[in-house]
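With one protein chain held back, the other chains of the complex are shown just where they sit.
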Amino acid sequence: MTILLAVFLLTMLVITAVAIVRTRDLFAAVMLLGIFSLLMAANFFVLDAADVALTEAAVGAGISTVLFLGALALTAARERESGDSRWLPLVVVVIMAATVVYATFDKPALGDPNAPVHQHVAPWYLSETPRLIDIPNVVTAVLGSYRGYDTLGEVFVVFTAGIAVLFLLGSGRPGELFSRPPDELSTGGLKHHLIPRVVGKLLIPFIILFGLYVQFHGEYGPGGGFQAGAIIAAGVILYALLEGETRALAALPESALKVMVIGGALLYTLVGVVCMLMGGNFLDYSVLSTNSVAGQQLGIILIEAGVGLAVTGVLLSIFHAFAARATA
Amino acid sequence: MTLTAQLPALQVVLPMLTAPLVAFLRLPQLSWLATTVASATAFGIAVLLTQAVLGTGTLDYAMGGWPAPYGIALAIDEFGALLLLIVTGASTIALLAGKASLDQQIESARQPLFYAGWLLALAGLSGIVMTGDAFNIFVFMEISSLAAYMLVAGGPDRRALTAVFKYLIMGTVGATFYLIGIGLVYMMTGTLNLADMEARIAEVADLKPILVAAGFITIGLALKAAVFPLHAWLPNAYTFAPHAVTVFLAACSTKVSLYVLLRFDFFVFQGNLERHDVQFAGFLLPLALLAILVGSLAAVFERNLKRLLAYSSIAQIGYILLGASCVSLLGLTAGIVHMFNHALAKGALFLAVACIGVRLSRLWVDDLAGLARQMPWTLAAFVAGGLSLIGIPGTAGFISKWYLISAALEQGLTGVLTIVVIVVSSLLAVVYIWRIVEVAYFGSRDAQSPPVSEAPLSLLLPTWFIVIANVYFGLVPALPVDLASAAARSLLGHLL
Amino acid sequence: MQLLGLYNYWVFVVLLMIGFYAVIAKSNLIKKLIGLSIFQAAVFLLYISMDKVEGGTAPIIQAGVPDQIYSNPLPQVLILTAIVVGISTMALGLAIVVRIKEAYGTIEEHEAAAMDSEA
Amino acid sequence: MSLFLDLGSWVLFGIGSLLLFIGALGVLRLPTLFTRMHAASLTESLGTIAVLTGIMLQAGLTLATMKLLAILLFLLLTSPTSSYALANAALLARNRDQTREQADRK
Partner (left out) sequence: MTGNWQILAAVLLPLLGAIGIAATGTRPNLRETVTLATAGALTLIVWSLLPAVLAGGRPTAELFRPLADLPIAFEVEPLGMLFAALASLLWIVNSVYSIGYMRGNQEKHQTRFYVCFAIALSAAMGIAFAGNLLTLFLFYEVLTLSTYPLVAHKGDAATVRQARVYIGILLATSIGLLLPAILWIYNATGTLQFTSGGILAGHIDGPALGLLLFLCVFGVGKAAVMPVHRWLPAAMVAPTPVSALLHAVAVVKAGVFTITKLIIYVFGIDYLFAEPSAGWLIYAAAFTVLAASIVALRQTNLKRLLAYSTIGQLSYVVLAAAILKPLAEVGAAVHIVAHAFGKITLFFAAGAIYTACKKTEIDQLRGIGRRMPWTMAAFTIGALSMVGVPPTAGFVSKWFILAGAFQSDNFVAIFTIILSTALNAAYFLPIVFRAWFREENVAPPSNHGEAPWPAVLALTITAFLTLAFFVGNQPVLDLELQLVRPQP
């Protein structure tokens, strides 16, 4: 039965992708991209990847659509035809497709349990986690502890994106982060749209609450720093859309954003450094407390908090950077 | 917890720790100072690591305390140590020299963010070089690329933006190709640790996904390393980036991607795919030869000084690949040594360009007319760097030319073609360096352009330090040659 | 199950190609970025379709159930990281597009190139 | 007792899917934007309630039911608001076009 659902979702994916590429109206393309991410999230869920589905939905559908719309507001909304030939790209693409299809001939079939992927590293994770770290969600265990160095790199990718956008779209005036000071920003929001404001004001606290739930529920069910950061950021962005950026900046001022961005990145690195100081290797949480399993759990909670802080701070800074940029 | 045992982790953690601290500082001077100190300490650590590696061979460090295939393990061998020296050295020199030129090109309010980006690029590059995990390479490659896009986008000219956009698109496509490559290899071997992967790849070696994976990885990394047909992003990116950034990136960013390419092709695939060396040489040798010729020719006809040196960089990358595609101990040593020597030669040249850039706004070759009289020391440094690029004996360039030609001689008949190409491109290098020497020394400065004074001492001293390093490593190249030959021996472990 | 396996990879190939085509053929910078995100999304599909085990569920170990088959957690961790890398690159790309619009007045690559060639 | 619950959920599923089908048909067949939106909002409100209550009956008094209840409440709040926002935007856009047409015609 699930085969039918999976095939349906995959076909919808392809249709949406083709629609995205063909449409000339960029606004429609961005909306379709949102739907594309949602379908992708559903697909991931069908393939038993709950954490990834949540991330794809929160980050892919939520934040990326907001960013694209922010950019579209500052640039043109319609694509002009370039007119140069279509054949060369098509030929290159077809050759590429042929090589990749050539690769899929003797690969293991989907889901067959004795594929090499399931023989080597994965069973160790599944069998050892209850003994070593003892948290139900193995994905968070691998993300936080076994491959914690990857996730540290990941936080710093987000951090780099944050400072890069601030560098490009920032104010260039000492002390101010965004290109227009808070008082000049739009205070209107959807002032005269009563219904969205009322419903929005009702929902925002629950969105933030759900974000915190996802943050701290990461060890037990799908969730974690990235997803929580995205959800909380989405909540605050909704507030900014409804009440105008000035109020949003009043709620979470520039200094708060700076602290969150720096705090998140530093928290993660300092946890690693503390582990070094206490005798283990970098990011070896078992030295954090007397009992190694408790140490691991403490470590994971701390770094997830660091990730959550950093991601929220960065996503909000990026949104404000785009929003505060004066429309030319 | 002995400090030396923790050094591998400290190498990456140090710049990572300072980046957030520097990002939102009020005083731009303080951010520059902090960045330079961090970069200098990173260079110090790199030197210590190199000594340790020369002493005891490969250094292993399990991240998070987890054993190799399950956790992420750092593995620093001679090849990695050499690259570490190049990356941290280039960053330190570019920062020391670049202060004056950066103060001109980047407004002071944005400088803290800029220097934070610089530190992240340094952390990313040194992270790639040390890690022994395939996916970890991808993550750090993304950190260094994003930071590099930011640094290049800092350039004053508006064309820096279109250049950096093309750089971003091609860089991301390259990284994603690499990701597909690792995915296919992971699908067939079930592991991401390079050493473990190399062990387990033997029994699935002849299956189709592995061959296509090798292709994807090679193309993806070739894109990141600006190997000949995929080099479109490099000339504009280096031309319109701020001068200090060009010094840093030109010296080490493409070489790190070449490091990953060589590590994958020789360490992982070499032992297992039986006709791999034929395929590798057959595919990359023509590309390398084309890169050398086209790069040198384009440089001869180029009028913008920085783009001229960028095209010459493409030719030099061709040299490194040429050495590697000889698939012999001497050839690999030549390629790896040339990574070091090219970093020195090109570093000196771009530092000299930075000195000129501080005084002149437009850097076209005919803008340099008669400049040698006003800026004698800068132009002397430029000529010295040029001589090292050509490969005059007594400079670092000569050592790599010496190894490259002797490696080609071992190839028998195809070797003769390689030698002809090397010689022709060296002569082309003579042509484009001498064109600049003639304009600078014998051209006449037209009347109405204002008199130009010599570059500030803070820029000149590091430039001349690198020039003297060029000559020193030309006469006593023991350090890079030992590291390179040990690296070549470890990479070719299976063939010997 | 066999059909779905192949279908999954075919969709991966098709999405990869659509994304790659958009990156190469389209001259609008935002359309290129959208193409890039489809291109990366396809790679995510490749990784995640590796982790499915027949009859397995998401790798969340409930204490009660003894011999439950779980899917492979590792590709999921990798893709978690890759998604956030994708979004970061997207954010930086969009910031550059905004700056290009301010500098050149257009976000069409061929128009910007034309303006440069005259200069 | 469980037979009765199963029967109830089956009935609710029947009603829900019927409503969803009618809604989809409406979106396809109806001419203008506003009529289509009317059909779409039909599926969002009633159809969802029926399907979700059916699942809740299946799940019985467990944590999952509470989560389903939260989803139901969330949908009930957001879908009408989004329909309103869409309609409002369409209305504003249409007025703007008309005023522009009148201005052109004058």
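Couple of notes before you dig in:
Which chain is which? They are A, B, C and D, in the order written, and residues in each are numbered from 1.
Throughout what follows, a residue touches a chain if its C-beta (ideal position, glycine included) is under 8 Å from a C-beta of that chain, and two chains touch if they have at least 3 such contacts.
From a predicted model like this one, the values you see are computed outputs, not experimental measurements.
Taking the full assembly into account, the omitted chain touches B.
Screening B:3, B:27, B:202 or B:423 against the full complex identifies B:423 as the residue touching the chain left out.
Check B:202, B:232, B:409 or B:468 against the missing chain and you find that the one touching it is B:409. When you scan B:8, B:80 or B:474 for touch with the missing chain, the hit is B:474. Not every partner is drawn; the one left out touches subunit B at residues 387, 390-394, 399, 401-402, 405-406, 409-410, 419, 423, 426-427, 430, 434, 438, 441-442, 474-477, 481.
Here is the rule we use: only the chains that are shown with their structure count from here on.
Centre-to-centre, using mean CA coordinates, subunit A is 13 Å away from subunit C. For the pair subunit A and subunit D, the distance between mean C-alpha positions equals 28 Å. For subunit A, the set of residues that touch two or more other chains comprises 100, 104, 107, 115, 117-118, 121-122, 125, 147, 150, 153-154, 157, 160-161, 164, 168. Shared interface positions of subunit B, i.e. residues touching 2 or more other chains, are given as 135, 139, 142, 146, 149-150, 153, 180, 186-187, 192.
Put simply, subunit C touches subunit A in their complex at residues 1-22, 24-28, 30-31, 34-35, 37-38, 41, 44-45, 48-54, 56-63, 69-81, 83-85, 87-92, 94-99, 101-102, 106-111. Those residues of subunit C lying in contact with subunit B across their complex are 16, 20, 23, 29, 32, 36, 39-40, 43, 46-47, 50, 74-75, 78, 81-82, 85, 88-89, 92-93, 96-97, 99-100, 103-104, 109, 112-113, 116, 119.
On subunit D, the positions that touch subunit A within their shared complex are 74, 77-78, 81, 84-85, 88.
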